[in-house]
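As you look at this complex, bear in mind that one protein chain is not there, while each of the others sits in place.
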Amino acid sequence: MVAVLKQGASKEQIENLIAWLENRGFRVHISTGEYQTILGLIGDTSKIDTELLESLEMVESVKRITEPFKSANRKFHPNDTVVDIGGVKIGGSNFQIIAGPCSVESPEQILAIAEKVSAAGAALLRGGAFKPRTSPYDFQGMGPDGIELLLEMKKKTGMPIVTEIMNTNHLPLFENIDVIQVGARNMQNFELLKELGMTRKPILLKRGLANTMKELLMSAEYIMAGGNSNIILCERGIRTFETYTRNTLDISAVPMLRELTHLPVIVDPSHAVGIARFVEPMSLSAVAAGADGLMIEVHNDPANALCDGAQSLTPEQFAVMAEKVRRVREALK
Amino acid sequence: MVAVLKQGASKEQIENLIAWLENRGFRVHISTGEYQTILGLIGDTSKIDTELLESLEMVESVKRITEPFKSANRKFHPNDTVVDIGGVKIGGSNFQIIAGPCSVESPEQILAIAEKVSAAGAALLRGGAFKPRTSPYDFQGMGPDGIELLLEMKKKTGMPIVTEIMNTNHLPLFENIDVIQVGARNMQNFELLKELGMTRKPILLKRGLANTMKELLMSAEYIMAGGNSNIILCERGIRTFETYTRNTLDISAVPMLRELTHLPVIVDPSHAVGIARFVEPMSLSAVAAGADGLMIEVHNDPANALCDGAQSLTPEQFAVMAEKVRRVREALK
Amino acid sequence: MVAVLKQGASKEQIENLIAWLENRGFRVHISTGEYQTILGLIGDTSKIDTELLESLEMVESVKRITEPFKSANRKFHPNDTVVDIGGVKIGGSNFQIIAGPCSVESPEQILAIAEKVSAAGAALLRGGAFKPRTSPYDFQGMGPDGIELLLEMKKKTGMPIVTEIMNTNHLPLFENIDVIQVGARNMQNFELLKELGMTRKPILLKRGLANTMKELLMSAEYIMAGGNSNIILCERGIRTFETYTRNTLDISAVPMLRELTHLPVIVDPSHAVGIARFVEPMSLSAVAAGADGLMIEVHNDPANALCDGAQSLTPEQFAVMAEKVRRVREALK
Partner (left out) sequence: MVAVLKQGASKEQIENLIAWLENRGFRVHISTGEYQTILGLIGDTSKIDTELLESLEMVESVKRITEPFKSANRKFHPNDTVVDIGGVKIGGSNFQIIAGPCSVESPEQILAIAEKVSAAGAALLRGGAFKPRTSPYDFQGMGPDGIELLLEMKKKTGMPIVTEIMNTNHLPLFENIDVIQVGARNMQNFELLKELGMTRKPILLKRGLANTMKELLMSAEYIMAGGNSNIILCERGIRTFETYTRNTLDISAVPMLRELTHLPVIVDPSHAVGIARFVEPMSLSAVAAGADGLMIEVHNDPANALCDGAQSLTPEQFAVMAEKVRRVREALK
């Protein structure tokens, strides 16, 4: 960490500051320039509050040199984390596709989709029971009944289940769910992250719509601080000025996150673009960029889906896409 | 609501669509252009899911003409909502200043600040007990002890208390708190909004860092859908590409929100700019733009504040600012 | 185009407005709703100024239904445009790689790079003579000498040349240049676009850092309005809140632009991410997304390049990348 001092800082102020910092366990290097004095802080700076330091009178600005995340940082944990979901592995050299409908609607719907996506190569089944909707007047999901239905489907198909949590109160309902998803709008719901850190469940953590990779990793750090490092990061599109697509898939986040962290990184192209016919090219892009997996919305009857039909593939389209994904992965071996 | 059909849509497809819409209670007007057919939907379109409609095969795009918020909409409720907080009124022609420290630290701290800001004209006391921090390693607030301390201060000073909630589980702790604040990162924590809608407490709802005014109003709508219309909206800066200020205060949100909704609109310049010496000019701007109130961070010893010291005014600076606010309000009468 | 009228608009005002619109050659459809009256305008609405219409007293808002671009619009020109650059074709099913250094530095440098990228499969040679730099103190390019050097290299290697123009005054210098590049910061330099529309040169038009696809297409429209439709669009990353990468490559722009327009669409991953080691995964992504070509910075000695060395591949890295590009294209045939 580097602290730039104000031009007028007196010798005494500087000495007091250095003493204060040394008391907190840092070694301090001083560079005295023509216009500016710079202090270099050596020690575990993830423990210091940047804003506190910046608020001191003689300090002009503070710049972090090392990242504020430790547990999620590949520098300190060079090997890939492999998340094991009842035998289905993701991360390292293990690539997986999660597929299923936006919302759970009925047993017939889920079963029909599950069988087809499984046959086409998906290893995990997704489906929403609690749905975060911008409007209170939109369909809010089946709730606890939806969770029960998903658990039935798990028994019938043997596929591990991925579904979203929105409230710490609901945690008991998720006891037999295999992967708990934290949605984009809850990425900085720190109370939720803390409670998930207390579990040992695999967590699928989605990047917020206007959040940076550093913030995503800090949210992962919240979960890891509780002792749970079974985390799958998910790039799902960020908000930009573009309006022709719902969001903008940040494809460069894939190689960048894989370099910054040891956690697996998957891509959700369905929410990123919001348009079914672009899900295939975006999936292929994600694979070409090195993603550890994909999460794809599939619906047997998109036109009558209760939510997000516009971005759902039919099982047939999904099968075509999955085959192309396989071919691109083969080509890049 | 207007639905634009695809160029190739057949007559039969169009007739089926119109029948489907009429079944849902809409009247439908058809405009047949050279390149495009447009359907105008008349009826309560806040009840229809835009994405569902857009997912239909023959539909190219859907555009809302009326706003999707009803309860918060000034069109249907032309009179200003006045929120009454134990006799302190905000909204209509009632202007109020909320002041206090970022975090509750000790009884001495709070009391010292409360007395001074009250003398300078603040009517409500703020202080954080639960703090949303980007890093799990930063100070997380005093928690329940902080709430207790605030309630003691309420007794001593008579000032109503504003403090932030982060978890629906904590709601019982807030029973005697006067105004419950929903922070920017929880603006779309829909589960929290729903539970607050069940109370009749005044809610201070902050705009999210990358959220639009429409989304803010939809979040207010979530609370109002539960029957609670005691809502104060708060503009607190949005995320932009600018890095010299922490966030960018969206000053035009003040007159725009006051036109769109009947709810009172206040401004938090402290979080918006994040730099103490700019809090005064931003406060004056907010007042000049027509805000119904201000929320200001004040700390007796900003350099040693446990959080956000960089943006806190001293009580003396606050008093100077409050006097200028009074003069600008006087000038614009 | 749809005009939404204000609630209080009188019958007479509406009749006057309709007469005014009909005088301008539009047919007008009226939909009278509970809260709102909507006018549908049928006719060539690309000729009407939306803001003029919106400024009328009884009009609340105006929404375009059809896109404001005509010449660039695939709806009216369904077949792919193929740009022919001295026999090198791009667009349709023709895929090309443009490669070369950020800045022209010396004949030895260019020649060394040109021979190697050509051998590895690049068909066009890029090199900057006029460089747009944020700081007046940074290297501004070799200027006219750089252009001369590029033309020499064209003779020696036979490769068509792509280079950037920054000033309409320089146009005579570009007479023998094969493709004139318009940089991101000049995408809305309308005077430059107009003059390039008067030529029949192939133009490589880069998307601005904070511009939408619609704005990119409107800028293409400026060139096409002059009669020049030899335009190659280039996605080169947009500005977002992310700071780990220089810009964010908008990969979904590739399939979206290819649907919206008949013009070829290429990707410049070097400028998008700004980090050499991510150029390969981003190139493969672009190809997987369906791009018509790539533009790649290659330098024989990136550490000593006079500009943008941080994002340049060595010729050896380029050759590896080009081979993988070939394999992905093969896999997706």
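Letters A, B and C mark the chains as written, and numbering starts fresh at 1 in each.
Throughout what follows, a residue touches a chain if its C-beta (ideal position, glycine included) is under 8 Å from a C-beta of that chain, and two chains touch if they have at least 3 such contacts.
No experiment lies behind these values; they were computed from the predicted model shown.
Undergrad: Among A:T66, A:S106 or A:N176, exactly one should touch the missing chain; which is it?
TA: A:T66
Undergrad: Could you tell me which of C:D178, C:E221 or C:D250 touches the chain that is not displayed?
TA: Selected residue, touching the omitted chain: C:E221.
Undergrad: Tell me which of A:Q13, A:Q36 or A:N94 is the one touching the absent chain.
TA: A:Q36
Undergrad: Touching the absent chain: which residues on chain A qualify?
TA: The missing chain touches chain A at positions 2, 4, 7, 29-36, 38, 40, 42-43, 61, 63, 65-66, 75, 210, 239, 241.
Undergrad: Under the stated touch rule, tell me which residues of chain B contact the chain that is not displayed.
TA: Considering the whole complex, chain B reaches the absent chain at 210-214, 238, 240-245, 248-256, 260, 272-273, 277-278, 281-282, 284-290, 324, 327-328, 330-332.
Undergrad: Over the whole complex, note the residues of chain C touching the chain we left out.
TA: Where chain C meets the chain not shown: residues 46-47, 49, 51-52, 54-57, 68, 132-139, 166-169, 185-186, 188-191, 194, 209-210, 215, 218, 221-222, 225, 239, 302-303, 305-310, 312.
What we mean here is this: only the chains that are shown with their structure count from here on.
Undergrad: Relative to the centroid of every protein C-alpha atom displayed, which chain's own C-alpha centroid is closest?
TA: Centroid comparison flags A as closest.
Undergrad: What's the rotation angle, in degrees and to the nearest 5, for a C-alpha fit of chain A onto chain C?
TA: 180
Undergrad: For chain A and chain B, what's the span in angstrom between their mean Cα positions?
TA: Taking the average C-alpha coordinate of chain A and of chain B, the gap between them is 26 Å.
Undergrad: How far is the middle of chain A from the middle of chain C, if each middle is the mean of its Cα atoms, in Å?
TA: About 31 Å separates the centre of chain A from that of chain C.
Undergrad: Could you give the separation in Å between the centres of chain B and chain C, each centre being the mean of its C-alpha atoms?
TA: 39
Undergrad: At which residue positions does chain A touch at least two other chains?
TA: 210 - these are the residues of chain A that touch more than one other chain.
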